[in-house]
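Structure first, then comments.
In this view, the complex is presented without one of its protein chains, the others remaining in place.
As written, the chains take the letters A and B, and residue 1 is the first residue of each chain.
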Amino acid sequence: MRRQGTMIILVVLLVAAVLVAVGVGAVWIPPATTIRLVAWKLGMAERPHGVAPSVEIILFQLRIPRVLLATVVGSALAASGAVFQALFRNPLADPAIIGVSSGAALGAIAAMLVTGGAFAGGLVVPAVAFLGALAAGLLVYRLARVGPAVQVATLLLAGVAVAALISAVMALVLTYSGERIRSIYFWLLGGLSARGWESLAAAAPLAAVGVVAALGTAGNLNLVALGEERAAQLGLEVERFKRVALATGALLAGAAVAVAGVIGFVGLMTPHLLRLVLGADHRRLLPASVLGGALFMVLADLAARTLRAPEEIPVGAVTALLGAPFFLYLLRRQRREAGARA
Amino acid sequence: MPRWWRTAAVALALMLAATACGEAREQPLRSPPAETAFPVTLTDDEGVEVTVEAQPQRIVTFAPSHTEILFALGLGERVVGVSGPFDDFPPQASRIEPVAGAGGTEPNIEKVVALEPDLLLTAFIGGEWKDRLRELGVPVFTTLASSFEDALEDIETVGRLTGAAEEAGTVTRRMQAKVETITAQAQSAGSVTCFLELSDLFTVGPGALEFDLLQRAGCEPITADAGQPYPQWSPERLVRDDPDVFLASEYGQPVAQVADRPGIRDLRAVREGRLFLVDGDLISRPGPRLVDGIAELAEALHPDLF
Partner (left out) sequence: MRRVLVPELLSMEAVTAGYDGGAVVREVTLSVRAGEVVGLIGPNGSGKTTLVRVASRALRPMAGSVRVAGTDPYAIPGRKAARLVAVVPQELAPTFSFTALEVVLMGRSPYLSPWGGGEPHDYRKAREAMEAAAVHHLADRPLEELSGGEKQGVVLAQALAQDAPVLLLDEPTTHLDLRHVVGIMETVMGLARDEGKAVLAVFHDLNLASGFCHRLVALDRGRVVAEGAPEEVVTRELLRDLYAVDAEVTPHFATGRPTVLLGPPLSPAPRGTFPLAHVVGGAGRGAPAMRGLAALGYAVTAGVLHAQDTDAVVAERLNLKAVVVPPFSEVDEEARREVIALMRRAEVVVVCDAPYGPANVGNLVAATLVAEEGGRVCLLEQVPVEERDFTGGEATGLWRALRERAAVARSYEELLAVAAPPS
């Protein structure tokens, strides 16, 4: 019961967070105005009188697409984290830790340099970011492959090594590419500032495919969590599944990184937190992570753009600041409960 | 990469600059300086007391602005090392040995020592490398300018450290006169609001050198209520305040990409053709060419006047 309740609560919270995030920003728009404008856009009412054009632009060109993009990015990162944590049987696995985010970032940078653009519009950058993520994932996978199977410890080690290698390559690229790629540096820090419908259109389809694929891996991720030998005994073609899951996680990470840069902590923390509440069954955990990641990201971005308005705070700093204490609290509480039982 | 590294350490910079300013800014302003007698002891913008024993003959600059200053003071011949490819003005500076190490944010100490310098000038904040070089007997002097006045003082300070105080005085007096003219003219034209984007909506607020330049060039930046010198600005606020002129540092992207972003493309300044790229080197290097930077800003802000 508590479990179904959690899903309902997540949906309610997400809807509420989206409404608040659309209603609140660095520029105050009265809720009544917001509602009338949205009603007009949806064709349900006349255009309200006496509303400045800038208000319309802020709402429809900046705020709403940004909030929607936050849901997409948060969902994708959290689902990616859930997939990787199960696949690598390590609750610390995260697209950033195993090098996949770095691969996506390098891919995105390459695409930006070649196309001459730094802003994440168009499908080229997300697509190449996905390829970068996939390439990094496959490289890690290959490196970690000893004999017929991939051992988890070597996989994590290889991931860390590949992430370090890619980071070094990116640092070199940044150092020697002159001043034009200053934007890339900022983009790497991560954020949703001034991302619009173009970014949403670029990321949403890839993220949607990724989420559907991730939900499809849920049952088998449960099996993998029992150990690969046991998963095979229960009928899973383990090697093939690991490739599918790796590509799914890479697709999700690539979609998120391409439009929002490297944002940490969402992919690591969201599944972890939800697991404490919901248990480990990925058939519940993955849908919950999709919702929870969106909720977390919407709130983090809301904080990033309002707490120090009119200045913006790097959203990665917000995710860490919001996430880390809550995470530590839950971890402590869980340990106390375990201690009380013992 | 002249300035964007600074945005990453803005808070530190502010703190250091604030404390340093109080101590180091007590010299009289632009009174004709007495010819320096060495040794010279001055306190730099990080509060370090630096003594230069004799007139420096071999100087390493670790900031393009210092390279420009030394050339302007007629000491170009004495510059034996520069930071790297960004030291591109005057053109002959490009032929001087670069000393930047990996990453470009600090010099390669071995390279510096091999050049046997008797002074190193830098605009970089902090760094253990300064202590190492001082231990090895190389005086290291740091200047951090957060306004046009600061920059003038720094030029004069460099003059005193290098035995060219008189030349420095000449340079700064000429710069000040020219800027006063521009400011007077611009103020007569009435108030213009503006927004300067360094990159990705990173802009300048009070305490940033560029912010001071914007004001001198005759505009009210819409970012006057910023809490820090280099904040990232809310696009919503930008759209609401809808500045008369949108300025973008040329370090960023081509004009088409600057303009074609959500919210930005709907700005009055962008729609009506008042989006201008400005040469980042001219407004971000606290050196003699700041005057040209202010002139460029004024021209963009008041096209009918200049």
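FYI, contacts are C-beta pairs under 8 Å (C-beta built on N, C-alpha and C of every residue); 3 or more make two chains touch, one makes a residue touch a chain.
None of these values were measured; they are calculated from a predicted model.
For the omitted chain, the shown partners it touches in the full complex are A. Checked against the full complex, the candidates A:Thr34, A:Ser75, A:Ser193 or A:Thr217 give a single residue touching the omitted chain, namely A:Thr217. Mapped onto chain A, contacts with the missing chain fall at residues 86, 89-91, 147, 215-220, 222-223, 225-227, 229-230, 232-237, 275, 279-281, 283, 341.
As a convention for this text, only the chains that are shown with their structure count from here on.
For this pair, chain A with chain B, the centres built from the Cα atoms lie 38 Å apart.
Listing the residues of chain A that touch chain B in their complex gives 25-27, 53-55, 57-58, 61-63, 65, 116-119, 171, 175, 178-180, 182-183, 185-187, 191, 193-198, 305, 308-312, 314.
Residues 1-2, 4, 85-86, 102-104, 198-202, 223, 225-228, 231-237, 239-240, 242, 251-254, 257, 261-264, 266, 280 of chain B are the ones that touch chain A when the two sit in their complex.
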